[in-house]
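All protein chains but one are shown at their positions in the complex.
Chain lettering (A, B and C) follows the sequence in which the chains are written, and residue indices restart at 1 in each chain.
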Amino acid sequence: MTRKLRVGILGATGMVGQRFIQLLENHPEFEITALAASDRSQGKIFSDACTWRLAGEIPTFAKKMTVAAPEPPLDCELIFSSLPGDIARASEGAFARAGFPVISNSSAFRMDPDVPLLIPEVNHEHLGLLDTQRAKRSGEGGYIVTNPNCSTIMLALALAPLHHKFGVTGVVATTMQALSGAGYPGVASLAISDNVLPFIEGEEEKIEQETLKILGEFKSSGIEAAPMKVSAQCHRVAVSDGHLAAVRVKLARTVGLEELKDAFTSFTALPQELGLHSAPKHPIIVREEPDRPQPRLDRDAGNGMSITIGRVQPDNVLDYRFVALSHNTIRGAAGAAILNAELLVATGKLT
Amino acid sequence: MTRKLRVGILGATGMVGQRFIQLLENHPEFEITALAASDRSQGKIFSDACTWRLAGEIPTFAKKMTVAAPEPPLDCELIFSSLPGDIARASEGAFARAGFPVISNSSAFRMDPDVPLLIPEVNHEHLGLLDTQRAKRSGEGGYIVTNPNCSTIMLALALAPLHHKFGVTGVVATTMQALSGAGYPGVASLAISDNVLPFIEGEEEKIEQETLKILGEFKSSGIEAAPMKVSAQCHRVAVSDGHLAAVRVKLARTVGLEELKDAFTSFTALPQELGLHSAPKHPIIVREEPDRPQPRLDRDAGNGMSITIGRVQPDNVLDYRFVALSHNTIRGAAGAAILNAELLVATGKLT
Amino acid sequence: MTRKLRVGILGATGMVGQRFIQLLENHPEFEITALAASDRSQGKIFSDACTWRLAGEIPTFAKKMTVAAPEPPLDCELIFSSLPGDIARASEGAFARAGFPVISNSSAFRMDPDVPLLIPEVNHEHLGLLDTQRAKRSGEGGYIVTNPNCSTIMLALALAPLHHKFGVTGVVATTMQALSGAGYPGVASLAISDNVLPFIEGEEEKIEQETLKILGEFKSSGIEAAPMKVSAQCHRVAVSDGHLAAVRVKLARTVGLEELKDAFTSFTALPQELGLHSAPKHPIIVREEPDRPQPRLDRDAGNGMSITIGRVQPDNVLDYRFVALSHNTIRGAAGAAILNAELLVATGKLT
Partner (left out) sequence: MTRKLRVGILGATGMVGQRFIQLLENHPEFEITALAASDRSQGKIFSDACTWRLAGEIPTFAKKMTVAAPEPPLDCELIFSSLPGDIARASEGAFARAGFPVISNSSAFRMDPDVPLLIPEVNHEHLGLLDTQRAKRSGEGGYIVTNPNCSTIMLALALAPLHHKFGVTGVVATTMQALSGAGYPGVASLAISDNVLPFIEGEEEKIEQETLKILGEFKSSGIEAAPMKVSAQCHRVAVSDGHLAAVRVKLARTVGLEELKDAFTSFTALPQELGLHSAPKHPIIVREEPDRPQPRLDRDAGNGMSITIGRVQPDNVLDYRFVALSHNTIRGAAGAAILNAELLVATGKLT
């Protein structure tokens, strides 16, 4: 690949937008040529518009770029979006209609029947929806591909090898989610100090619905939801990055513990075969220590793109239980969208 | 009641020991006349032996008391024990053999077939085991009554009205437990900073086993375990006091949401009828706000003796789900033992 | 005192406003008859308008009160205000002009030459300014009395006995301030997680200026600033309540260590003599343990109205050093204003 694709970031000043900029700084296939945001930062140069909240400095290339409004056209060939849900639908839709491929981390279009809710290791064949989508929505080559909610990505990635090999019929997931998932300023420090919050608006519903679509089957008529039941209870805890989930699963057939672990450990998929730049060598890492995974120690595994699973054990009520962890703003957001775009490039859908 | 019973505290310098001292400072039925500990503090006066870790000061009466070894005899009529598990068995056993009633918060004897694992609101009839126990173990009036593990008390108290009214057949509990549950020094600050620990040694097993005994039926042959399945996954979070649990339940019959909530709200039992000093007016408080219970806001409800339940909803996999919270060193430890003792007094088993 | 004074709270939904309501719930001299706020809550009943962020429940009396706009008239005889600085000046000024005594925790009027910046234990004679103020500002009995910034109250209270007995010529204070000082939502959790913030806007200037006024002398021409130099560096730390300050002082004469400690310990003043309801028995508590004061252990001393001082030692650069702590929303805000009002009642300025 000789020429880099020119990309624009919608929501560039937010937590996920900053991750996009950080992760794309030296990307071999993409270079950022436009930044846009929905807030008061429009018209300012990025270093004035954005309080950088990640470690280190704003990448040099971004400092002097002017922040535009999230409206087409932008000087780029491809859009990454992490706009807030309420304005994402109008803005992303407008870019798609104007002919831009939109790789979105927002929730706005995820459950639309003709929009792929993509995890490259799990359901790349869902990209078949793009034909329908283009036919229906736009005559100019634009389209929308979304990635799931940060917790759902982790859960669906953990379930994928189990569902594929054994069939999953029931899932009970209890999450302990990091602060960065709420954006900035997000959760007030007084709210979470010496505390846990048992509520994240809309999160339980997203996990319960998106999982069925992701693990569903692509049919000519659309995605057929996976025939399983999913229960989610979500909590916010005082952790900066890294979502943890305690998961129980019910399987369609009897499976041995080692067989189950092996399904996790041996799991690789198309992104690994294609050698996509952001694809981790091991999408799922299984740890045997009794006290892992832990957010602080494991969130950066595989450059934040691997999920880590531990405490795999038989369960008294369902069949098995385990604890899963992933970096919520990398594998769970910006990194997810970038991997989606890398897959689109590698499969010829972006050039 | 004119004369107070004279009580001794085993494990007086620990976190739960300090709670015993705090809660008994002005108790109408008990006065502390002996303090014992297993550590280097023996022979010192309490204010030298103990670094007080609760808010406020060491109660004046305790300051000058000399810390004894946890061996009989002690100058008291009744023992409260919060000794570490490894030495509790020998020490508590010795006190019972020497004729002392031992009200224990330790795990040593909880699962012994002839030892009541008591929550006064839930299974006071289990005190019937004391006849067997006395017959078998000691001829002098000593016996052992235990309270459950801190997380189990909360869970069993939440399940009790459901099990009584509807029958509970399956329970899936995921805990987020406070630091004080690990004692002092307990969890290292570096271990929990920006982190969650998905492992508390022995905790999942305790919850899964103790719950069946507590909710079991007293028969002349002993306790018949409740016919239900319990699954527990336990986590340590950066909260000082207050254990939280996300719970799903499967019920033996179809129950409406309001009927379920009403079972919680209307629940009172023998301690409330008897007006026991430490019994909260409402053992279970149900909150309707979407983001409650929270450890910091709800742990002190009912002076730390009520549990708070919220987010009661139908569940996709089991029948219902909810979030429960209780103060782990009050209702979950020292307060539990004191309420046990109050019940023994009120039912004539201590005088 | 037979009849309670009817009081209104401006800024009732904020952190300090909630403290006013909590502290006044059973106050012998005041009863709340009006609640006002500057935000979207106007016209709602308080329980709908306010997310209660203190432990426990909204006091029953307040739940059904309707939140008014912070404009005169309100149905009360006296105003407590904790409005944000930007709107306090207009609102409090309007109430004073309309004849209401305004007891303010806001910064708006603190440095006005004719407004007392009052700590009852320190400078009650500054109330002499009220004559000037009434003459100048209003013909109807209204006036404004302010309390200092939360950190300044602690510092000035600690310095008062030293300045009175020995003369203080230099003060170097470095604060570690609690999250509640920033109100709600205040500091973002992501900003303070695993972090310290070395900046609180305007705080260093307030401490450096207000201290000179508080410790200054009342003259017929106004307050003559105390002849000392004050240096403040302010930091936000991950503590919910309780401001800590590391303080060095330079004294006008040679003083022994015990003499210095005795000045702290023996300090009482007019509020203690008058037996004001909120006056702590010991305004300053000195602790001898090497690791005290600590926010979590000492902030509630004297019901949050005592400050706690520890680590009193000679200093290599100035003369002495110590660490001071106080509850920033009680002694540092709502409790301070209430004590001011109690002094006004006791000295006949409110009836």
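Criterion: a residue touches a chain if its C-beta (ideal position, glycine included) is under 8 Å from a C-beta of that chain, and two chains touch if they have at least 3 such contacts.
Note that this is a predicted model, so its numbers are computed, not measured.
When the missing chain is restored to the complex, the residue among C:44, C:235 or C:349 that touches it is C:235. Checked against the full complex, the candidates C:28, C:256, C:290 or C:348 give a single residue touching the omitted chain, namely C:290. Touching the chain that is not shown, out of C:44, C:261, C:277 or C:311: C:311 (per the contact rule at the top). For the options C:39, C:57, C:131 or C:194, the residue in contact with the chain missing from this view is C:194. Within the complete assembly, B:180 is the residue of B:38, B:104, B:123 or B:180 that touches the hidden chain. Subunit B residues in contact with the hidden partner, per the touch definition given at the top, are 15, 53, 179-180, 184-194, 238-240.
In the full complex, subunit A makes contact with the omitted chain through residues 55-56, 193-194, 296-297, 300.
Contact between subunit C and the unshown chain involves residues 170-172, 174, 176, 193-199, 201, 208, 229-231, 233, 235, 237-240, 244, 246, 248, 250, 290-297, 310-311, 315-318, 321, 323.
Just so we're on the same page, only the chains that are shown with their structure count from here on.
Taking shared numbers over all numbers used, the subunit B to subunit C interface scores over half, which places it in the same class. The copies subunit A and subunit B differ by a rotation of 180 degrees on their C-alpha atoms, rounded to the nearest 5. The centroid of the Cα atoms in subunit A and the matching centroid in subunit C are 48 Å apart. Each chain gets a centre from the mean of its Cα atoms; for subunit A and subunit B, those two points are 42 Å apart.
Shared interface positions of subunit A, defined as residues touching 2 or more other chains, are 193-194, 238-240.
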